[in-house]
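Mind having a look at this structure? Questions to follow.
All protein chains of the complex are present and in place, except for one that has been dropped.
Each chain gets a letter, A and B, in the order it is written, and its residues are counted from 1.
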Amino acid sequence: MSLSWAWLFLLLATFPWLLGVDLLSDAMAASGVCLFVSGAAIIAPCRRLRRWQAVLFSACVGFLFESLRPIPDGSLALLLVFIAIYLTSHRDEIRDMPKMFGAAVVVNALGCSAWFIAAGLAHTADVPLLSLHFLGQWLLHLLLATILAVLLLVPLTLVQNFAMDRVGVPQPDEAV
Amino acid sequence: MDNNRQGAKASYVALVFFIGLWLILPSAVRRFNREAFAEFQAPALHLVGKGRDLARYWELKSRSPEELVAASRDLARINAALELKLHSLDDARKENIRLREMLRYPQSTEFVTVVARVSIRETSSWWQRIVIRKGRSDGIRPGCPVVFGDRVIGRVSTVHLTTSEVDLVTSPGFRCTAFLEGDDQYHVVHVSGRAGLSLSAPRAVVSIIPLEYNPPAGQIAKVMTTGLGGVFPSGLTLGTLEAGVQSTAEKHMQTGALTPAKELNFIQEVSVLIPKYPTAGEILLTPAGKPEEFR
Partner (left out) sequence: MKDVDGQNPSAPSDPISAWRLRAIFLLFSAGFIYVAVGLGYRQLIQNDALNDQSENQSRRVVIRPPSRGKIFDRNGYVLVDNRVRWSVKADLLALQPEFRKEYLDLLNKEKARFPDRRPDYDQLQQTARLNVLNAWLTKIWFVIDSTNQKAAKGSAKVKSTPNLHPEERMVHPDALRKHLNERRALKFPLILDLAFPNSGHAVTPEEGNRAVARFIEQFPVHGPITLEADMVRSYPNGKLAAHVLGYVRDSDILKGQLDDVVESEFVNFQKLGYTGKKGADGIEATYNEVLSGRSGWELWTKTSSGYNKDLLKFSAPIQGANVALSLDTKIQKAAEEALAKIVDSQGKPLPAAAVMLDVNTGEILALASQPSFDPNEMADRVTQIYFDQVNADGGWLNRATQGLYAPGSTFKLITATAGLRANKIDWDDILDCGPSYMVGGRAFPEHDPVGYGQVDLEKMLAVSCNVWNYQVGLRTGPESLAKEARRFGLDAPLLRKPSEHDNHSTTELPNPATRMVIPDRAYKQRVAGEPWTDGDTANTSIGQGYLLTTPLHMACLIASIARGETRTTPSIIHDPGRDGRHAGAEPIGLTTPQLNALREGMVRCVEEGTAKIVRIPGLPYAAKTGTSEYFKKGEKAHLAWIVGYAPADNPVVAFCVLVEGQLDTSTWGGKTAGPVARDMILSWRSAADEK
């Protein structure tokens, strides 16, 4: 497979994880929480992919999350693209595992907030965004996003690294 | 590294430029983008659903023959009872049509029923929806009512080629009119989904209940569709009115919480009622639809 299609190959490898988390949300549907891992999923690719590939990958991850949910178009995808650009130009921020954990938590929390607030803005007619009740909801979602990022980062990275190795994406500079 | 940062600056500029472009892009492009990603996921969602069916199949296969015999005997009984009912219903329907024609009363909305399996549930504070495994190719259109038996589940909000998203009764995008059981005056009340608390059962709100309405003593009042709006057939159960109806701040109407009819979170299969003729609201939502043409 050509190296320029690495991002798509990586997306296919990542998709089962995203779907898995959606199924987990499904299992928890009665509780009314939406689990989110799309932010953590872009960390490992941002270490190794070239910038344009990372950008494409992040955009697709974002759009996948948005496509089945009533969120304003692009609100999550464009944020992930921005983060991808940042991470690919500051690769030292995700050089080693502890730093990757930190980044995964921050990025996942940011992504989670982005969809939560964007969805809230799209529904202001129904529920006031600035209420204590929804602040609580937001914090709950943030907490779950953080925990999920920590739990799933290692398996996600392993799978994604394996995929990248298969396509022949070079190792990150730091590891060389 | 410096080179890398330089490139990053260009990328940021490009991103800003793209965001600007994204905002002024015709909505059709954005819709296409969304649709493309939904279709990308559709096979996986189908697979998930099929997988569930398979799991159920193996679960049933593992049952003992005695259990299956008992179940089949029960089913046969139910079948016989239903067939009898069906027969009398047929008579009633014919009588109904005859009377309507006599009174020159408009025919009630006719529906084509499509049965669909649920493939995945999507819930959060902001929405309550399910994805079903039937779509445009099965004739489903946005706005169609979705029911289970005589109980309302929700309404189709988005349709893809082979899947559709259904806004549940508890979703903030859902609203319809209803009658309350025990209200002889048939006041029209308003039912709308309300974003619920996490970690608690989703709810909908029944508003504009007249002050003089009292739920029938000692029993839970059913909330039923009116059939007046041209979308839902009349007499379907939306749910039950929870006890503790409250007057609004102005003390001239009451508001209550609605417990949805079916345990929305465990439902496996639904029926989509597709109106034979498109409703006015549907025509309005079609981008090409110009109301004047339909007058």
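Rule of thumb we're sticking to: a residue touches a chain if its C-beta (ideal position, glycine included) is under 8 Å from a C-beta of that chain, and two chains touch if they have at least 3 such contacts.
All of these numbers come straight from a predicted model, not from anything done at the bench.
Enquirer: Identify the residue among B:His160, B:Arg175, B:Arg203 or B:Lys222 that touches the chain left out of the display.
Expert: Per the contact definition at the top, the residue touching the missing chain is B:Arg175.
Enquirer: Of the residues B:Arg63, B:Arg77 or B:Arg100, which one touches the chain left out of the display?
Expert: The missing chain is touched by B:Arg100.
Enquirer: If you put the missing chain back, which residues of subunit B would it touch?
Expert: Those residues of subunit B that touch the unshown chain are 100-101, 104-107, 109, 143, 173-177, 186-188, 190, 207-208, 210, 226, 228-232, 248-253, 275-285, 291-292, 294-295.
Everything below uses one rule, namely that only the chains that are shown with their structure count from here on.
Enquirer: Counting only Cα atoms for the centres, state how far subunit A is from subunit B in Å.
Expert: 30
Enquirer: Quick one: which bits of subunit A touch subunit B in the complex? Just the residue numbers, please.
Expert: Counting only subunit A, the residues touching subunit B are 15, 19, 22-23, 25-26, 29-34, 51, 55, 60, 63-64, 66-70, 73-74, 78, 81-82, 85-86, 88-89, 91, 116, 119-120, 122-123, 126-127, 133-134, 137, 140-141.
Enquirer: Could you please specify the touching residues of subunit B with respect to subunit A in the complex?
Expert: Touching subunit A from subunit B are residues 4-5, 7-8, 11-12, 15, 18-19, 22, 30, 33-35, 37-38, 40-41, 44, 48, 120-129, 131, 157, 165, 172-173, 192-202, 265-266.
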